[in-house]
Structures are given as C-alpha cells and as structure tokens.
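The complex appears here without one of its protein chains, the remainder shown in place.
After this line comes subunit A, so read on.
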C-alpha cells in the first residue's frame, strides 16, 4: 500500500482548492495599474499584397494611445523557428521570415497587420475597425499537392517554392524498402488524411507586457507551457533583450495541449509596446481570434504501404506524407512530421525495414505545429489503420496479426530500424488486458444482439507506442533542435523543515503541484503538506524547458529527484555530526535520521534547523544552508505503450456512430498518482474521439476558415463521449530514469483515433458494406456516403 501522499497514492489535488473557489490566477486575471489594451487588426484574406495602411482616422479616436504597424518593428527580428530539419539531399529546410506584423504581404486569414493600443479594450477594438487597409488579393495556396506543382503561386516570394523540405528516413533504406515491397508476399496500401485540428484549450491566449524604466527591466505575463523558452526565443532572437532584463511569468494556465508551447507574435508585441507607450499593455484573445492565430495541429495527407511475408510477418513499411506547415514555421513545426513521426513508424512491431518520406509544404493557412501527441498520433493512425486493413485482406484476426508481429518481452532493449531504442515494454500484456477488459471473446454475441435491433456493431483495436520525455539534448541537437531538452529543479529546504521545489516543468492542468510533492514526500518521509511546488516564473525557477511531449515527470521529475538526493546527502552529513556517528551509518526513514543498529536519531526539522542556525555544525567541512539544484538530461526517450479498444454501434439508416465503450490498457511504467494518470488518459481519449468523430478544420476555396468558432468547430461535449475504462496495471518501468516513469499525457490522444475508426470500419464490414476506409472525422454524412458506395 502506498503511503498517504507518497508515490502510488491517489492524493487529492491541492491546486483544486483555488480553482474550485474562483481564486486561481490566470493571465487574464492580472490587471496592472495604468495598463492599456491591445487589439490586433488581422487579415481577412488568405493571401494578398498590402498596398497601403491608413491609420489616420483611427489615431484620432477616443482613447487611442498608439497604433503600430510593421514599420515600428524594423529593428526587431522575426519570430524564430526552433528546429531546423535537413532534407534528404543534405540541405537545410527553407525557412521564411515570420514578422511580428505583416511586412508587405498577408499570408493567412488572421495574419496580424496592425495593432491599436488604447485606454480600454473597447476603444482599441473600435479603432481597429477604423483602420483602412488596401490589400490586393492574390491566389491562395491551399492544397498541398497543388502547392508543389511547377509554376504554383508561392506563399513566400523569396523562397524557391512552397516546399519547406523533402525528408527521407531512413534514407539509406529507401531502395531496400522498395525492393522488400516489390518482392513481398502481400502488400496492403492505404491512403488517408490526418485531419487538421484546432487545439482549443479552454483558456484563450493572453499576454501582458510591462516595462520598468527604473531598472530597464521587462516583464511578460503569458499563457505559456514553457516560460524560459519564451524568454530565450523572444529575448535573444526577436527583441534583443538579455535574459537578466526579461522576466516571463506563466501563472495558472488553462490548458495547452501544445498550442501554448510556441512563441507568438502577440507576446513580443506587448513586451515591446510596453516600453514604447511606457505603460503596461494587455492583449486578450477572443475565441474567434484564437481559431485564426493559435497554431493548429495534424493536417497530413499520407499513403502507407505495409508488406508482409507468407507467414504474415511484416517485412517493410513505407510512408509518403505531405505535411502542412501553414504560412509560417511555428516554433517546433518542422520537427513534428519528421523526428516525432518517422521514428515511430516501427510501432510495436519487429518490421525490419522502414522508409518515411515527408514533404512539408507552405500554404496560406494558419501555421501548424504540435498538438497533443504531435507526430506520434499521425504515425500510430496510419500504422494501426493499415494493419487492420491487412488483417481483413488476409483473413486474420487483427489482434492476432498484431501479436504475431509484436516485439516480445525478451527482446528488450530493442533497437528499431528508425533510430530509437525501446528500453522496456510488454505489448502482449497490454493487449491481453484490453481484450479481457472488453470481453473480446463474447463480442460476436453482442454484435448479434445489435443486429437484431437493426444496428451494426463494431470492435476496433489499436496498439500504440510513443516516444516521450523528450529528450537527450545532444541527440536532438544532431537532429536539428536549436534548444537543449533537459529539465531543472531547485529544492529549497527552509529552516523549519518545509520545502519549496522550484521546477522548470510547467503545470497547466497536469497536477504537478500534487504529484511532484508526492515524490519528495516519499523520498524524505515528511508530510506532503510541508512541500510546495513552484513553477512558471523565470525569476524564481532555474532555466527549464517546460511541459510538452509527456515529459514532466520523466524529465522534470528526474531533475527534482536528483536535487532531492543532493539534499538528503547533505542532510545526512549534518545528521552524522549531530549524532556523532559515521555518515555511512545514517539512515533516513519517515523524516527521521537514525544511526543504524541504535536507537539514536534526530528529526528532519532538527537537521534543517541546524543547517540554518549552524551553532553545532561542521562549518570547517560543510557550508550552512540546505538548497540544491539539479539539471537532468535524459539518456533516452521513454516509451509508453498501450492497447485501446473502442466498441461502436452504427445506425445504417443515418450513418450515426455511437460509442458504446472505450477501454485503455496502458503501460506507463511506474505511476505516481493513479487518479491523475487516469484523468490524463480520459482527457486524451476524449480529444482522440473528437478527432475521429467530430473535429475538423475546414478552409473554403478562398482560404477562409469555415470552422472558426465553437458554433462550427465540433468540440466534444459531455454527451458525445462515454465513460471510459482505463487500466495502467501493466507496468514495465523505464530503465533509465530514477523514478522508472514513462509519461501519460498524450497516450489517450495517440491510441484512440485508430481504435475508433477501426471499430466503425469493422461495423460496416460486418454489415456487409465493402468499406475499407473513411477519413476522419467519421461523421454521419461520411459514413452514410461510404455505405452508399460500398
């Protein structure tokens, strides 16, 4: 049994109290005396040349403080991209400038052109309406394949084409994979799209800039998943502000899902403008504005081929993908369809040969970057869909085809053909668990029962693996990352024994304030209530890389463990002095230091007090105080995996899909707080169901976003999703981090889309419809249309 508040305990979240009583501190809750309000004028056309901007009428309006255009940012840099991909010919990707405000051209609906700073938000909005912009419309570039045709209109005139890069991985295997496919016993081919999604955390983005003339210091309050990354990118590359003069605070943040990783123009704007107008500047995004200015996710068009031999063993996988970058390169955009996608194409399987080709394309749409899962859902979706199709083609149970090709427990560590080496896993165990939880053995009788009611029942399985805990810094550096990916923690023990942990990770719903405290409580043996977790302020925490890629406990938690180990080592030295015993004989248990084999002991509080009131203290050999910092750079990714099952019923008269049950059997390695882990899976699965059945980002032929609000973009509601069955009892702990943890934040969104679509196709096939594939979202109209064809 886990200890109350220790590792493995479903400790209730302490952060809940402030959120449940309305005293959370989100960025939009911050109001600084004298603040002004910024409102952006955004392009209402997808592609055009700016002939003129006339701000004279707007400038004369009540309350207007100043109006900014690109001319005001002549000295500033563009918004930088944090990852450079090298193409398959050894050349760097094409990297266009991404100005803070449009310079001469607008490249997507929502591209910012000018900003009004005014006394009130309403005055700023009114004045934006009065700015006159003359834009000569150009043909919008929307379809990725058309964008690459000879003579296509270019999104960026200074680039050679709309191709960002043509990436091949593993390039040396290109020919071998081609041969393996040509000589295969059976090849299954599937063409599919991974639909463009809008992340839509419930809190829209907000940024408040403040400048202090007294000490030439800037402060930016922003809705970010990684305040230090923003400080580095914005300070060094955009505004030229050294780190010691720039503080970035990301207080309570209302969800992110990737969309709040990136450095956005609005952050640079308010920071810069605060100095120019010499007053704080606040910008709050509306939801409509979020739809056209937050980075979108996914948007891949893919052809996948799976080759197998006469024994149904996979011999090769080849993927051709077109990945939409949108109009500019968002912070980590180039890495998503490449290193976070290609390296997952071995899946859970022993496929010896893999080749992935990705053409990344500029279009006149909102930039696309990581969204929960980021590249890994795209990899999993293709692989798990094509395996299902292959099983049908060869007449084999899809679970058994997967099992036949699984990497087996005795094969770990397992070197895949796509660079990554899986440390641990047991895919048979999670598959068995999911089949058992869903009573797979009796599915046929349930299907018959549905059929008797005129419904088509389907069973969909997907097994997934992800690479999380990004990542060894030297490795990602070789792959093009322009940042390190370690994490940091400072553990400050106070004189009376309470502890403040300053972590570089950032919580925006994940519950770090609780789980991180559980780890320290377990290590030292003091009550969890004595431990506070501090995050989200560059003036408090050591330089950290923030939270994304399911990395917080695996990387940030490891840094905290290392710092706590240093604390314990020093505390033992102090205890050995107080107890007049050899340091080697000191044991720490339940907050007591004792001498092994004796009844002599001192309490945690005695030692911490001695550290700060060092009257009886080995000053000649030990510094006073008890505060330690650690930076942890992981030696490998972590590899969570799991088996997801969706059971659906399709109404053949309407094409409507009802989800009857959704089950997730995950292997996350060791689990710190089972309640929170289950909650992470629930949320991820709901987003995956949203992608599979409801959500889609639609542009019309003019590049207008048709799904630009919650009226038109189908966010999953409570009645769209079922209650979930989740399990994480299959645990193969990570071998290379001190907690043996793997990360759980994205799994749900990765494993669920193929499980849902596989279930729908299974239902249709069982109903006698020859339907092999329907693109997501599998809406009633698409299902019905497919049934008319099949």
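Note that a contact is a pair of C-beta atoms (placed from the backbone, for glycine too) under 8 Å apart; a residue touches a chain by one contact, two chains touch by 3 or more; residues count from 1.
Throughout what follows, contacts and distances are computed from a predicted model.
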item	value
Chain not displayed: protein name in its UniProt record ("NADH-quinone oxidoreductase subunit J", "Carbon-monoxide dehydrogenase small subunit", "Ubiquinone biosynthesis protein UbiU" or "Carboxymuconolactone decarboxylase family protein")	"Carbon-monoxide dehydrogenase small subunit"
Hidden partner chain, touching residue among A:17, A:57 or A:421	A:17
Touch criterion as defined above, residue of A:162, A:271, A:564 or A:687 at the omitted chain	A:687
Residue in contact with the excluded chain [from A:255, A:591, A:652 or A:738]	A:255
Touch criterion as defined above, residue of A:9, A:28, A:72 or A:466 at the omitted chain	A:28
Contacts of subunit A with the absent chain, listed as residue ranges	12-13, 15-24, 26, 28-29, 31, 122, 200-204, 252-255, 257, 286-288, 508-511, 674-676, 678-679, 682-687, 709-711, 715-719, 721, 723-726, 748
